[in-house]
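Let me begin by handing over the structure; questions about it come next.
The other protein chains are all here in position, but one chain of the complex has been omitted.
Let's turn to subunit A:
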């Protein structure tokens, strides 16, 4: 009996993600800054538990380290949940779907004279009495749903795309936005907590006497913790405030940066409930959306029995492959002003990025006018 290693779907997923634990963990490719985040949080908290807590537990209350531990556990859980989960990646269109969309576009454009540029690939939909434009993604070969955007770092379209956060090593999108928010919120609380009790510690030990004991490690660690917390406070608390503002308006960072609903085109945010409480509830207490990626599904190599995929869909997928070429000719990708030059030659080269607005693919935290201009400086000054 030949034992064959099963190939799971995550191994064949396009895009620039890394997967761990046989597809259970999904992250961006560059993880260096994420390790830094982990180091700073774990390092500072370890120093706090080792050097401050014994004194505080004895002289003040044992509840202090207990609460600190709970807060630390919550912060780590939210961080790992944000970093390891699927942010809401939209899978790329299979060839038949891509062809179908191409044909629709061709039909909608009518006859384009030679030498004339075809019109840009945009679909207008009306959402709550506002006209919203859906853009076509040349990499994923789909019209992006509203609020979705293509992340150039991960090379995926993400639903309700907020931004790509290097500090958590992942995109922040529909599925992990609430964990990201809870992470920044709890990290703010933890930072304030440690900062406050460091000050209390110094005061209790009587400022003058405290620093006389230069041989012991405690004063040095306290100073280090205070420094780290001080710089973290400004950045993380600011970021939490900014996201609280966004949540109350039901906007994403991406929309805020692009000024989609800033009102200059008299387009109001069609997704907002016009009520802060309702907006907060929808974003934070909404349903937990499932991942549509099916990372751990087993790829069917041959006609052996399908496993975790739906049986009818699996065989449709299999049977469609040899037949699709005979029924539909692959429509050539129609170049237009939005096609990046390298996308023109072939329909199959799925590595191009949509460049219709470069800004939307690289939404860094910094350039928001609102609050967190120092967002980049935020944690770099840890």
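Everything that follows uses one rule, which is that a contact is a pair of C-beta atoms (placed from the backbone, for glycine too) under 8 Å apart; a residue touches a chain by one contact, two chains touch by 3 or more; residues count from 1.
Heads up, the rule we're going with is that contacts and distances are computed from a predicted model.
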Name per UniProt, for the chain absent here [options: "Golgin subfamily A member 7B-like", "Protein transport protein SEC23", "Tectonin beta-propeller repeat-containing protein 1" or "Autophagy protein 5"]: "Golgin subfamily A member 7B-like"
Touch criterion as defined above, residue of A:19, A:55, A:100 or A:234 at the omitted chain: A:100
Which residue of A:23, A:119, A:241 or A:270 touches the chain not shown here: A:270
Hidden-chain contact residue, picked from the options A:16, A:31 or A:81: A:81
In subunit A, positions touching the absent partner: 73-74, 77-78, 81, 90-91, 93-94, 96-97, 100-101, 125-128, 132, 134, 142, 145-147, 159-160, 178-179, 182, 270-271, 281-282, 284-290, 292, 294, 309-310, 312-313, 315-316, 319-320, 323-324, 326-328
